[in-house]
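Only a single protein chain was left out; the remaining protein chains are all shown in position.
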Amino acid sequence: MTVVADGDSLPTLPEKAILVDALFGSGLNRPVEGYWAACIEALSRHPGVKVSVDLPSGLFADTHSSGTVFRADFTCSFELPKLAFFMPENGPFTGEWEIVPIGLSPSFIDQAETPYGYTRKEDVQPLLRRRNRFAHKGHFGHALLVCGSYGMIGAAILSSRACLRSGVGLLTVHTPRCGYSILQSTVPEAMANPDRHELHWTESPSLQGYAAIGVGCGIGKQPATLEALRDLLKQARQPLVLDADALNLLAASDLLSLIPKGSILTPHPKEFERLFGPSSNDFERLALLREKAKALGCVLVLKGAFTAVGSPEGAIWFNGSGNPGMATAGSGDVLTGILTGLLAQGYAPWDAARLGVFLHGLAGDLAAERLGHDALLAGDLVDCLGHAFQYLK
Amino acid sequence: MTVVADGDSLPTLPEKAILVDALFGSGLNRPVEGYWAACIEALSRHPGVKVSVDLPSGLFADTHSSGTVFRADFTCSFELPKLAFFMPENGPFTGEWEIVPIGLSPSFIDQAETPYGYTRKEDVQPLLRRRNRFAHKGHFGHALLVCGSYGMIGAAILSSRACLRSGVGLLTVHTPRCGYSILQSTVPEAMANPDRHELHWTESPSLQGYAAIGVGCGIGKQPATLEALRDLLKQARQPLVLDADALNLLAASDLLSLIPKGSILTPHPKEFERLFGPSSNDFERLALLREKAKALGCVLVLKGAFTAVGSPEGAIWFNGSGNPGMATAGSGDVLTGILTGLLAQGYAPWDAARLGVFLHGLAGDLAAERLGHDALLAGDLVDCLGHAFQYLK
Amino acid sequence: MTVVADGDSLPTLPEKAILVDALFGSGLNRPVEGYWAACIEALSRHPGVKVSVDLPSGLFADTHSSGTVFRADFTCSFELPKLAFFMPENGPFTGEWEIVPIGLSPSFIDQAETPYGYTRKEDVQPLLRRRNRFAHKGHFGHALLVCGSYGMIGAAILSSRACLRSGVGLLTVHTPRCGYSILQSTVPEAMANPDRHELHWTESPSLQGYAAIGVGCGIGKQPATLEALRDLLKQARQPLVLDADALNLLAASDLLSLIPKGSILTPHPKEFERLFGPSSNDFERLALLREKAKALGCVLVLKGAFTAVGSPEGAIWFNGSGNPGMATAGSGDVLTGILTGLLAQGYAPWDAARLGVFLHGLAGDLAAERLGHDALLAGDLVDCLGHAFQYLK
Partner (left out) sequence: MTVVADGDSLPTLPEKAILVDALFGSGLNRPVEGYWAACIEALSRHPGVKVSVDLPSGLFADTHSSGTVFRADFTCSFELPKLAFFMPENGPFTGEWEIVPIGLSPSFIDQAETPYGYTRKEDVQPLLRRRNRFAHKGHFGHALLVCGSYGMIGAAILSSRACLRSGVGLLTVHTPRCGYSILQSTVPEAMANPDRHELHWTESPSLQGYAAIGVGCGIGKQPATLEALRDLLKQARQPLVLDADALNLLAASDLLSLIPKGSILTPHPKEFERLFGPSSNDFERLALLREKAKALGCVLVLKGAFTAVGSPEGAIWFNGSGNPGMATAGSGDVLTGILTGLLAQGYAPWDAARLGVFLHGLAGDLAAERLGHDALLAGDLVDCLGHAFQYLK
């Protein structure tokens, strides 16, 4: 049954009818208002299943939608996902979305110049290195993780395990003394290098010999910790991964300029806002991401359902793996461990970030197959990393 | 062979005969005495298998049975379980029971007005929420567990793990200092917030920011702990889960009236008696449960083979999952963790209680498939929670 | 090819020939000497496979063999194993043995009066109880384990885990303080009751409320520990399981008479000798076992390849499960935990001992299927207990 809403009154739909929304084509980027807005609003209230074709009516494909937008349960789009699909603000409009190929020439797609990418298995597969038969652990780098504080030592466990399972050759973990026995009991493959302070991180260890350094998971925001971070940033010649409270300390200080080029920062949206200020919508935040990645000469990883990875050259790739079961305590600590492990092995920051973010999400997808979304814990991501690497090969 | 016991003497049965008891219909609620009582008593001593149809002779369907009742090994009843089947006191009479459909109209059953329900998979399935693609950990709440004391820190481990595996976004655990390293080693996904006291809980932490709070597993009954509980109850604006020694402290104090409406209390029968006084039989206890749930404005969970969940509105649902392998140390700690985790995610207390109790029992059933009843530990319940969630979906 | 050795010279056998030894029938109990001894000695040196039928020539069926005995690789015997087959001293003669039924009437076998039994699956299956639907943890008893000392806390972990996996309702573990955190981290289902001493067991805890008590794994032999054991024995009204250093302390003291009737002692052969003095051969040791079990009114479990379980009434049953992979550190601690758990559930000591020893061996057999003999650890036995219970049902 085709119902065309073209007059002054909307037809009444049976309650279980599937409503297919194909009123407005994509890409108009013109706000829907007045009469049509009322139609869209009324149709959005239909209690049955609502499907949009190409784009929900009223949604702008690549900028913030200012008018009324149809609220679909599913959106079926063509060939490539639209930029709008990756924005949390549009989740209520697109619902679940799927991309259907319609026979566009692949070379045409590849040649289209765009700073945006969508990371899928085939994009990261070629990044993954094979291990040489004669390789020894020195070939895979020595990583340093600086993490944990009184009450938050679990973050150190999770990022350490993830770092080791990402293929690093050696790992040293710097935690406050209260984390010493905990870490040695739970991560026997890591070496511990305790701070002189019982509860907090207060001194930068010597950074010599480390190929990459991950800083921030569970470190807290003590003044002494800020000073230790300042010392570390001044000393560092290696690429860093900066996460969590390291980002919060950066946001509340003047240290941003000390970050070594080629580092990776992994804020979630609130940390991003603390670091770089507010945005009025998701598209503005994306523009800010690109601007800041260029300014810092760093890779910025804005974590979310479709994590956005921005390069110093201005590219932004959205991650194509992962699921909402990963919205759980410690998930970010695991990502920091993975990224540090990949950097230590010599992956370029841009490759490490896209590959690491994809592996993290893939591990989550493999874990969710077994455990579902509700029961999934951050530790399960680590347990699935081996399977994720295997799946990529 | 049909043996009709209608005269002065009972026929002698061959030792291996299956004795089918269909003498007295259900629902008479009249005590059997005298001659027929002697018959029932004699037949109950039959060494072969004894099967009752509908109800064991002499058993009252929905009130305490005062006369002699036939002791069946199996009871085969029709369409819906009788209230009497859920009472521990009737276990020796019904033996194992099973319900057989006999074609009653489902709408007739649904319309029958009764405060009693029997929770099965199809009842809790619709309660379970799907996670939105763009959800982040903030959407799933921050839970607080106050648990453990010197010698009982294991209770904190078990309830913390269960809380995390129930889908909570963030978890903080408040334990005495003697639990600090233990908890951080064993539950890395949780944050620890140690008390100032080495051995016991002595101070209520600030409750701000927590969506739900679970209190009581392994906390002991020190005077200082009672005071900390008092402070916590005064502060609390969130729904609580109160279990174990929190209930024992409530029973020995004047704090009952401080419990926030919408909280869940999870006593086993002895704790229930300490809280609310003795009952002369299981039906009276059930009436007391309903009365107290109304009076407190709380959900009461009376733990047992068929855990009874009572709402402030007077409904009582018996849980349809679980097995006697769950009669093991720490099983209740796991339930407290699950309920706290569900409350923190925004499940209404009545939904959280029925869903949580069912998931707990289901996890036990899945664990028992692999391990049987004897070897089952509380930790196995946590390990099976993911599978239980998957099974419900 | 049948070679009959009946004259002055032995025929020369081809190197790979299978040598079947059927020269002397069983049960003669007469030492082989002189010429025939030389024959047997010569044939025993045959490099090919050697098989004995019924009994290796020269072996006495039910007493110590004093003459020369043929050394078979395999022995194939009939209907029932001979007593001699269970003795370590005869291992070099029988090699691997197998029993083949030859059609003896089962009732004839059952009626044969003998104090000896051979525990197989069908013997312990009827001992195993089913859990009642309405059972709660109080029905399965509260066990106490007194175990561990500085450097030997692992014994406490292993026996605690085994006790819990054997179906006990509640478990409290008394260790020196140095074991406190270790035990709470690794066995969350158990409650810890630390001694006042940091390193050793020095005080008997109150024994009230415990259904059974296991004492001795890893406790060491300090004088203060002996005094604590004396106090415990004086207090105890429950059945005990006494193992390891508890036995060594008993052996070096005057405490044997304090052991409550109905306790279980689990010495290995060296501990047995320390307790009860030396024996000149395995049959004498068996006689001593029976004598001492009667004198003490206890069940004695002499651990070995075919663990001998002796009752106060004089029966001795050899265990039919287990394998040499269980000859590994901590295996005995696991057995103590199992036996204590079964006693606490109300199993009679004689049943608990036969069932527990069989379950222990069965768990070892299930573990060995997966891991083989070399890699098997005591912890694997605990992990396989659930499977072992399931296998028995």
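When the chains are written out, they are named A, B and C in that same order, and each has its own residue count from 1.
One rule holds in what follows: a residue touches a chain if its C-beta (ideal position, glycine included) is under 8 Å from a C-beta of that chain, and two chains touch if they have at least 3 such contacts.
Bear in mind that the values here come from a model prediction, so they are computed numbers and not experimental data.
Colleague: Can you list the shown chains that the omitted chain is in contact with?
Modeller: A, C
Colleague: For a quick check of understanding: of A:Val69, A:Ala84, A:Val146 or A:Leu164, which residue touches the chain that isn't displayed?
Modeller: A:Leu164
Colleague: Quick one: say which of A:Arg30, A:His139, A:Lys221 or A:Lys234 touches the chain that got left out.
Modeller: Reading the full complex, the residue touching the unseen chain is A:His139.
Colleague: With the full complex in mind, choose from A:Val20, A:Leu127 or A:Met191 the residue touching the hidden chain.
Modeller: Looking across A:Val20, A:Leu127 or A:Met191, the contact with the absent chain belongs to A:Met191.
Colleague: Against the chain that's been left off, what residues of chain C make contact? List them.
Modeller: Here the touching residues of chain C are 88, 91, 96, 150-155, 157-158, 178-179, 181-182, 185-186, 268-269, 304-305, 323-325, 327-331, 370-379.
Colleague: Please output the residues of chain A touching the missing chain, sorted low to high.
Modeller: 131-137, 139-140, 164-171, 180-181, 184-185, 187-194, 385-390, 393
Everything below uses one rule, namely that only the chains that are shown with their structure count from here on.
Colleague: What is the set of chains touching both chain B and chain C?
Modeller: The common neighbours do not exist; no chain touches both.
Colleague: Just curious, how far off is chain B from chain A if you go by their C-alpha centres, in Å?
Modeller: The computed centroid separation for chain A versus chain B comes out at 41 Å.
Colleague: Roughly how far is chain A from chain C, going centre to centre by Cα mean, in whole Å?
Modeller: 58
Colleague: Please output the residue numbers of chain A that touch at least 2 other chains, ranges allowed.
Modeller: 185
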